[in-house]
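Read the structure below first, then the notes.
In this view, the complex is presented without one of its protein chains, the others remaining in place.
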Amino acid sequence: MITRRKMLFSSAAALLTGGFSMLLGRSQPEAVDTQTTQPSPIKPSTNGLSYIPVVTPNGSTLPWEWDNGVKVFHLIAEPVKREFASGMTVNCWGYNGQTPGPTIEAVEGDRVRILVTNKLAEHTSIHWHGVLLPNGMDGVGGLTQKQIKPGETYAYEFTLRQHGTQMYHPHADEMLQMAMGMEGFFIIHPKEPERTRVDRDFCIFLQEWFIEPGTSTPNPAIMTDFNIFTFNSRAFPGTAPLVARLGDRVRIRIANLSMDSHPIHLHGYSFTITGTDGGPISPSAQWPETSVNVPPGTTRDIEFMANAPGDWAFHCHKNHHVMNAMSHDIPNMLGVKQKGVEQKVQNLLPDYMAMGESGMSEMATMKMPLPRNTLPMMTGEGPFGPLEMGGMFTVLKVREDITTYDDPGWYQPPKGTVAWLVTD
Amino acid sequence: MITRRKMLFSSAAALLTGGFSMLLGRSQPEAVDTQTTQPSPIKPSTNGLSYIPVVTPNGSTLPWEWDNGVKVFHLIAEPVKREFASGMTVNCWGYNGQTPGPTIEAVEGDRVRILVTNKLAEHTSIHWHGVLLPNGMDGVGGLTQKQIKPGETYAYEFTLRQHGTQMYHPHADEMLQMAMGMEGFFIIHPKEPERTRVDRDFCIFLQEWFIEPGTSTPNPAIMTDFNIFTFNSRAFPGTAPLVARLGDRVRIRIANLSMDSHPIHLHGYSFTITGTDGGPISPSAQWPETSVNVPPGTTRDIEFMANAPGDWAFHCHKNHHVMNAMSHDIPNMLGVKQKGVEQKVQNLLPDYMAMGESGMSEMATMKMPLPRNTLPMMTGEGPFGPLEMGGMFTVLKVREDITTYDDPGWYQPPKGTVAWLVTD
Partner (left out) sequence: MITRRKMLFSSAAALLTGGFSMLLGRSQPEAVDTQTTQPSPIKPSTNGLSYIPVVTPNGSTLPWEWDNGVKVFHLIAEPVKREFASGMTVNCWGYNGQTPGPTIEAVEGDRVRILVTNKLAEHTSIHWHGVLLPNGMDGVGGLTQKQIKPGETYAYEFTLRQHGTQMYHPHADEMLQMAMGMEGFFIIHPKEPERTRVDRDFCIFLQEWFIEPGTSTPNPAIMTDFNIFTFNSRAFPGTAPLVARLGDRVRIRIANLSMDSHPIHLHGYSFTITGTDGGPISPSAQWPETSVNVPPGTTRDIEFMANAPGDWAFHCHKNHHVMNAMSHDIPNMLGVKQKGVEQKVQNLLPDYMAMGESGMSEMATMKMPLPRNTLPMMTGEGPFGPLEMGGMFTVLKVREDITTYDDPGWYQPPKGTVAWLVTD
């Protein structure tokens, strides 16, 4: 266990080995409410920053402090209890009480030092995915450094020679630690202002989990049969909306450390893919898309002008990935007349409920008895009724008359612009 | 149930709410033979159209009629019996008796009205995937409109502000309804003629299904272990060939609403990826490929000059996706001497057949006893013997001397251009 006294000792050790003076205790990030979006005024106070900071919905940005020209960050690897949505809390692993870990933001040219304290019960390390750095800072346990044992703090230090959307994650017991939620964004802003100013800049981390209904701990041995799919370790309806003002230029940065590619679809817009974890894509090479396919181990930046007001669905287009806790080996009752059968089975299995013979939408409204700590498969309530969604789903809300980026509620479409019932 | 009388009432209602005069009854599409390709003369009568219409192999294009400057289409969501190939008919859901639903074709700048009648036993909606439109026309049940209840007809109306290869599909009980076959193309032709005229323009919709051998209804709860893979809801050898004339410029538009990416491979050609559901890819950004990977929730346009005559295989390159009704948990008999064992097992299980000890090709020729309504795993007959294929497979037939685009039969290669046996 790391005590404050130990930390200060570490600081002294840092002084000796690295020649830096700093108060390590102060670099401990403040506790954050990991379940809600940070408040979002239209003109954020940049506190003298040269860049417009990113927004990590349902997450936060990692504080840092100067130490003789070096930006010092502190990540603490540790178990994290994460509420995926109201009614479901999961035993994850992460950083600084969060999964994904807090977003690191820095600027091309910065010298950064990142302290990593291991509060897990097994060793770990951090790989700075996509960041150009000296080999010894690459964070591959066994290959470029010793593993960080429980209780130890390691320091990484390097100068940022690029800009773009990078990641951090363990390279030690890698399969298990990433599957438990250990991952975060490493955003490097350009030194020179970007040609096209971006007004809203979101970060969304994709992950998938298998959590047996009725339990609270992900099973990291699962390779394909996942049942919970998350944006920033939240499942719909636990995902914060993305709010933009009409006319904003919006960037969404998406990272994926799950086992599957996720084609993330935005309604109402054609956007452009502008970057990867390898850096910006030159304008001549950019593709237009409405669904950006994000393979594991990559990031994708997309950009668009928010010129269409409304509530636009934003979700993975693999249809099982917008469901919660779906079981994939249930008997197929579609078209099977079940009258009477269900009652007979319930005499034997009190919790039994057959899948609807006419489809599954009835399940979105009926009160199904659910195991503890389990979200309904199809859930969420919109202005026109049940949304029948889950997992990797949220809503981009584009509004004309807003003064903050807080959730503006549901869109009120102008008269005559809504699909209408023509039958009597 | 929608009766004609109700429909006329609806028409009156439409008049009142939307101010349009039309005879709704007449917009009902004609019954089509959904199993065969439409006949294909070299110079199709464009009936005054400004564009060369697309061809939907094993499918059709949705008729429409003018109503005061508005093109009016009518889609009817309903259960559909679909023959996947001779010997296998599946209880799907679709539109107007078809899966995929009939292809919608319109022109950039058109004002379109699309009536959607729900003849399913549960509610539905239609999302116009990739189409730029007012938020209230986006078709997300609960979010942008009320669900369309059984028996109801809804109208969507918007002006087309783009061109490209878009889709339509439900956004209500989405996972199940798409898995049952509810999907279709929405092709928007450019207002200005394309720089490079395309002579042949095909549309192919990808889908995957789990249909327990011996049964007829897809199990929509399956997430990964599919066993039937289709082009336009047909499995090889039920898939129509793609016929082109030597020297034609050919476009193939591919859409995917299944759970997996499908890398669609064309033999004999290097083609170019020219568009997505986000719109045309600028020439500077286009990639050459022989296999185009189509992620779920996307479309891809590919183009090439048909300058090599022959019968060129066109198929998904995931090797299990060119098999039918393959079981994935059979014991591995490869290299196991089975003489005598098979007979002993058959005494107990009369239908038992072991997988060949030397491979599986023997299965393509032997007469296996199959469960009812089940296609052989490896099937199809070519000019040189069994093709040993299934699922997402068809043949591009490029010919010099043809006067129609009807199936020209097998290619006759010039002497000396075929691989030859050199052993005695």
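Per-chain residue numbering starts at 1, and chain names A and B are given in the order in which the chains are listed.
Keep this in mind: a contact is a pair of C-beta atoms (placed from the backbone, for glycine too) under 8 Å apart; a residue touches a chain by one contact, two chains touch by 3 or more.
None of these values were measured; they are calculated from a predicted model.
Engineer: Among A:Tyr154, A:Phe186, A:Phe271 or A:Phe314, exactly one should touch the missing chain; which is it?
Structural biologist: The single option touching the absent chain is A:Tyr154.
Engineer: If I consider the whole complex, including the chain that's not displayed, which of A:Val70, A:Val107 or A:Leu133 touches that chain?
Structural biologist: The one listed residue touching the chain not shown is A:Leu133.
Engineer: Mind listing the subunit A residues that contact the chain we can't see here?
Structural biologist: Touch set of subunit A with respect to the missing chain: 2, 6, 9-11, 13-14, 17-18, 24, 91, 115, 117, 120-123, 127, 129-130, 132-148, 151-156, 162, 171-180, 212, 217-225, 257, 259, 261, 276-282, 284-285, 295-298.
Engineer: Suppose we count only contacts with the excluded chain; which residues of subunit B make the list?
Structural biologist: Within subunit B, the residues that touch the unshown chain are 224-225, 261, 263, 265, 267-272, 284-291, 293, 308-313, 316-320, 322-323, 326-330, 332, 334-335, 355-362, 364, 378, 380-389, 395, 411, 413-414, 417-424.
One rule holds for everything that comes next: only the chains that are shown with their structure count from here on.
Engineer: Whole-Å distance, subunit A centre to subunit B centre, using C-alpha means?
Structural biologist: Subunit A and subunit B have C-alpha centres separated by 34 Å.
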